[in-house]
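A protein chain is absent from this complex, but the other protein chains hold their places.
Moving on to chain A:
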Amino acid sequence: MRILVAMSGGVDSSVVAALLKQQGHEVIGATLQLYDHSGPAKPGACCAGRDIMDARMVAERIGFPHYVIDAESRFRESVIESFADSYARGETPVPCVACNQGVKFTDLLNMARDLGCEAMATGHYVRRVEGPEGVEMHRPVDRDRDQSWFLFATTREQLEFLRFPLGEMPDKAHVRALAEELGLDVATKRDSQDICFVTNGSYAGLVEKMRPEIEGPGDIVDEKGNVLGRHEGIARYTVGQSRRLGDIHTGTGERQMVTAIDVPSRRIIVGPRQTLTSDESRRVVRLRDMNWLIDAPSEGVRCGVQLRAREGLRQALVRPLEGGRAEVQLEEPALPAPGQACVMYAGDRVLGGGFILADR
């Protein structure tokens, strides 16, 4: 079939493209240009990033057409700007979810349909399973590479059209060996790290540059408003974190954690970890923009939920609410960060998820 492969120029998506071509499919490679690789010094300058060139070379070597899609303005609006907005609201966003949801699985996927493709494949580590009641999303075989949490917002209609060949791979070494076998120069290329558009390593610095109103130090206070210390900027804090609280732990004699970020007063509110993690009132989490990968049961579904990218499951009952929202009743109290995702699992299967709201 004619299949569009979203290629980043890295080893994973290169292997996907080469494998599909080897299987006899009509492969079309596409690389999204998400930002100007020439850097801010040269606005509008021509911009052949190394990754784009790598993707092209792979396409040329394997023998299929490859195109560079300009998604700069869409990426800026739908990912980078909303990333900054989210921080400016005191949240901790997940830009990769926004990118998968919008630029990749909406725009690029529609483009694939417009080009007469029957499917679109990516190098994500997640499994697409044809179940008895339609297509399902599952965790990949290689748990170390699991990207299902970042892909929860994929709709069933999108999932129908998508293919994730790497979901079946036992481990990354296997993928690299395949790349080697296929003669791909990218076989030894380093894995991408962190947030792709943060180039100098400081996401907080980027947010502060984009939203100068939230830049600058402020007070760290307890729940009663007593000042316990100072902080360097609210964008550096996430609800639930205990790092970057200086000597407040020793000062109060208890391990503290961030419970809230008050943007207008630029205050970081903390509380003692021990008390918070046993606070029964912190068992309910509300979600917005739910994506259900099952038919949402009105009585709710008992499942495991994952509240952060790298974290274990917590048992919960998730009930759908009006307006694309949901209520999560956790068995144990937790301090999830607003803006992060709450993803529901039943065994390996992703049932859906939503974004954590600030109000409890």
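Some notes on this structure:
Convention: a contact is a pair of C-beta atoms (placed from the backbone, for glycine too) under 8 Å apart; a residue touches a chain by one contact, two chains touch by 3 or more; residues count from 1.
To be clear about the criterion, contacts and distances are computed from a predicted model.
Looking at the choices "Cysteine desulfurase", "PadR family transcriptional regulator", "PRC-barrel domain protein" or "ATP synthase subunit a", the name in the UniProt record of the chain not drawn here is "Cysteine desulfurase". Listed residues A:18, A:111, A:214 or A:234: the one in touch with the omitted chain is A:111.
When the missing chain is restored to the complex, the residue among A:6, A:52 or A:151 that touches it is A:52. On the side of chain A, the interface with the absent chain consists of residues 2, 26, 28, 33, 37, 46-49, 52-53, 56, 65-70, 111, 113-116, using the contact rule stated above.
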